[in-house]
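For this view, one protein chain was removed and the others were kept in their places.
On to chain A.
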């Protein structure tokens, strides 16, 4: 197994950190940071962490929305926040899925 790239825990921590900073800044930075964090994670991940890359986006946005409750956000505000981010979330899922497929294909070609 290749040792290049980030292990699963670094993938999860990195993407969460980037999205979290965006969440703290607020406004349009949140969806932008979610897309950036998750896509970067997909590019930088070790092949063994592909599962994390694909599964993490909904978990990350939910965790951050919940975390904003601790910063004084109202429950309804957090729900609205989470709801409005959906198009970006769906785009992120599609993007990371594509990146993973391409990387898998490239890896197979290289081995072949």
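The rule is simple: a residue touches a chain if its C-beta (ideal position, glycine included) is under 8 Å from a C-beta of that chain, and two chains touch if they have at least 3 such contacts; residues count from 1.
One rule holds for everything that comes next: contacts and distances are computed from a predicted model.
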Open item on the list: Which of the following is the UniProt-recorded protein name of the chain this complex doesn't show: "NADH-quinone oxidoreductase subunit J", "ABC transporter permease", "LytR family transcriptional attenuator" or "Beta-ketoacyl-[acyl-carrier-protein] synthase family protein"?
Closed with: "LytR family transcriptional attenuator"
Open item on the list: I need the residue numbers on chain A that touch the omitted chain, in ascending order.
Closed with: 23-28, 30-31, 51, 55-59, 61-62, 68, 71-77, 79-87, 89-90, 93
